[in-house]
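Removed from the display is one protein chain of the complex; every other protein chain stays in position.
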Amino acid sequence: MNKYQFICGSGKLDTSVEKSGQGWRVTIGESVYEIDPIHNGLFAIANGERRLFAAGVKHKGIYYIDLGRVQLELTEASDAASIGVADEQHKVKDKVFAPMPGRVVKVLVSVCDEVKERQQLIIVEAMKMENPVSAPAAGKVKAIHFAQGDQVDTESPLVELELP
Amino acid sequence: MNKYQFICGSGKLDTSVEKSGQGWRVTIGESVYEIDPIHNGLFAIANGERRLFAAGVKHKGIYYIDLGRVQLELTEASDAASIGVADEQHKVKDKVFAPMPGRVVKVLVSVCDEVKERQQLIIVEAMKMENPVSAPAAGKVKAIHFAQGDQVDTESPLVELELP
Amino acid sequence: MASQLFKKILVANRSEIAVRVMRGCKALGIPTVAVYSEADAHSKHRMIADQSVLIGPPSPRESYLNIERIISAARETGCDALHPGYGFLAENPLLPKACKEAGIVFIGPGADAMRLLGNKVESRVKMADAGVPLIPGMKGSSADIAQFEKAAESAGYPVIIKAAAGGGGKGMRIVREESQLADALAAARREAMNAFGDDTVYLEKYLSDPRHIEFQVLADHHGHCVHLFERECSIQRRHQTIIEETPSTALTDELRARMGADAVRVAQAAGYTNAGTVEFLLDKSGKYYFLEMNTRIQVEHPITEMVVGVDLVVEQIKVAAGLPLGDHLKKLSQRGHAIECRIYAEDGENNFMPSIGTIVHYSEPEGPGIRVDSGIMAGMDIGIHYDPIMAKLIVHAPDRSTAIAKMTDALEQYKILGVKTSRRFMIEVLNHPEFVAGRTYTSFIDDHMSARATGSDGHVALAAAVASAVAAAPVKVSSGGSRKSSVSPWESVGAWQIGDTIGE
Partner (left out) sequence: MASQLFKKILVANRSEIAVRVMRGCKALGIPTVAVYSEADAHSKHRMIADQSVLIGPPSPRESYLNIERIISAARETGCDALHPGYGFLAENPLLPKACKEAGIVFIGPGADAMRLLGNKVESRVKMADAGVPLIPGMKGSSADIAQFEKAAESAGYPVIIKAAAGGGGKGMRIVREESQLADALAAARREAMNAFGDDTVYLEKYLSDPRHIEFQVLADHHGHCVHLFERECSIQRRHQTIIEETPSTALTDELRARMGADAVRVAQAAGYTNAGTVEFLLDKSGKYYFLEMNTRIQVEHPITEMVVGVDLVVEQIKVAAGLPLGDHLKKLSQRGHAIECRIYAEDGENNFMPSIGTIVHYSEPEGPGIRVDSGIMAGMDIGIHYDPIMAKLIVHAPDRSTAIAKMTDALEQYKILGVKTSRRFMIEVLNHPEFVAGRTYTSFIDDHMSARATGSDGHVALAAAVASAVAAAPVKVSSGGSRKSSVSPWESVGAWQIGDTIGE
């Protein structure tokens, strides 16, 4: 039997897995899931009477799971640190990143401005659209690292905030 | 650069492979094929101006290749002996096997009968159909190993022939 | 709304038809229950059902033909209706009878109509009375070979022996002279017994080069019956169609109207309800003869769906729920041309010999007007227990020549490796000048395809080139993490994940 701990958003879940027929039996708390791998990342899940068709793939340390209506991304707790995923509650909110590489078409705030949560800070053009980048939390603008026309990536923060 | 020798039917082909961009360049005699793996066993092939979409998979030592209109099975010459594949020209024709497991519903010949090439010898029922098993070559029936009603597999010969 | 028709439907079948029926249920918002044998634990029809029940060992007699077990599965899971698909119990009147006793709605005709039409001998008599044209032959069956000899002589050789309970070419034998009659009779009886559990056979005149034309009908419980035009099923091997199309190139509007009216007459004479198919043979002079009525959804129903614009399974469910035929069924028309190719596990290059094995690669064709009804997935084993149909490929196009081009493209796009199929054979049939000209008939394959060249020398180098790429592709094993074994399918393959060096 293998044991795993997964992180999804702010939650943690412990699972244990054992072989069952040609698939797996996964136990999470009181619930038992019978999982049959089909092929190429597709799985059939049975939980009591309920059956579901899911897709699951691990890529660069992240488990991408498609449950039909809902898609979720999980990490193993033991991998989380090494691949730079922090628990949701500890996520650093004082640095604002671009959601994708692109070009800054407008800077809407100045250093020292007080901003509200979700207030638009910068507009980045990518994929032929203007995408607003908003403040993750209320605070004060400490630094702006890019100017209009600059190309930006997702690695360096666009804006740094001072959180109250 | 890797070199391979493939067997297909009675033919042998030498190929050499080198990396080319994100795919492979395969040289066979004077011809050069650029091959891009797509995903999950699908490949795009370019040979001069011609482009083709193919599927290719290795399973239990056999290379299964789908070229659209034609499907072929190949083996590597170096593997052929170990997985029991003989060159076509040396194939033993004096033993007749069932094409699939099933039940003998009729035996159409007797020991010592002279049979022609393609003459029906035995009828095996499988998949709800009667499937005739024919002589691979002309000869004389030396032995019949199963009787009507017997279950047969594909491993043991049904009939042995004495070839002229 | 639609979801009120039934609470839950049990699909008493497997493979592609079970999958297709479940899709129809889903479109009506009705949950489905699959039944499966031990051989089908990993089958597609089980995977896509909302629930599933194991009904027994691989042998059909102990699973998919086990009425008692299937009815109790329906009861256990709270199903209020049951769809039989085709094959297995679909035309066994004991199933609707057992459903009725269990208080479950059978999605198909009543037991009486099914019994009548299932017996080819009785139904011939009935249809003769209704004024439907019949092929000359025996009035009833007999255990006595002399009766067969007499009937053969009076109809004139060649004659054909058929299973009374038959369908799909099983238990069928063509007899060209008297000396072959006894052997053929024995073989037909044996096959009939194996396939249907009933060895009653009868004899008819064998028509030379007829076309096989069938009409889809739909009848409700309120006295309405309509036909949904024809399907031509002339391209046959082993007396079983592999390519079907609609419209038929052989029908004029006038002939189509007459045959359609006769198809409705057959259904009404039998007191038929739900979806059914009336089969005719059409000879070269334009005369047609009633052959039989199939009391089930047919393998080839999708071509009707695409050209007539109906969902036959949805209509079956509505009729079974007691709804009258909708208004859209009263102004039907044919639009464009559809072709279906059956994808069997059989070797098109070797006399259609069944092929078993594991599906090591599977990818379906796609594009506008292309439909695949499949019962398989990569990784599945195709075994010996069941009918070797794996999937059906259907195309719809504005006209016949475009449909042929589209089907050719789709067959080439369709990749199945590990078991043999007849894809190449069917491409050659579709592009044969006689097929392109619309001159199809039931011996088409014997007459036109037996001398075909099956060489593939020109392709061997291409195949070796692909094999070389397969051989050269290195594995990329997950490098990080605490569990060295955690390699997802993704991480071991893919064009964008190939390492920098090759092999050794």
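Letters A, B and C mark the chains as written, and numbering starts fresh at 1 in each.
In the analysis below, a contact is a pair of C-beta atoms (placed from the backbone, for glycine too) under 8 Å apart; a residue touches a chain by one contact, two chains touch by 3 or more.
Computed from a predicted structure; not experimentally measured.
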Chain not shown, its touching partners among those shown: A, B, C
Of A:66, A:113 or A:160, the one touching the omitted chain in the full complex: A:66
Chain not shown, touching residues in subunit C: 1-3, 19-20, 23-24, 26-29, 42, 302, 305, 309-311, 313-314, 326, 328, 333, 335-336, 358, 360-361, 364, 366-369, 371-374, 378-381, 397-398, 401-402, 405-406, 409, 470-475, 477, 483-490, 492-497, 502-504
Interface residues of subunit B (partner: the chain not displayed): 2, 21-22, 36, 38-42, 44, 49-51, 53, 56-59, 61, 76, 78-79, 82-83
Touch list for subunit A against the chain that is not drawn: 1-2, 4, 6, 8-9, 11, 13, 15-19, 22-24, 26, 28-29, 31, 33, 35-43, 45, 47, 52-59, 63-72, 74, 76, 99-102, 105, 125-131
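Keep this in mind: only the chains that are shown with their structure count from here on.
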Mean-CA-position distance for subunit C and subunit B (Å): 29
Interface hub residues of subunit B, defined as touching at least two other chains: 40
Touching two or more other chains - residues of subunit C: 489
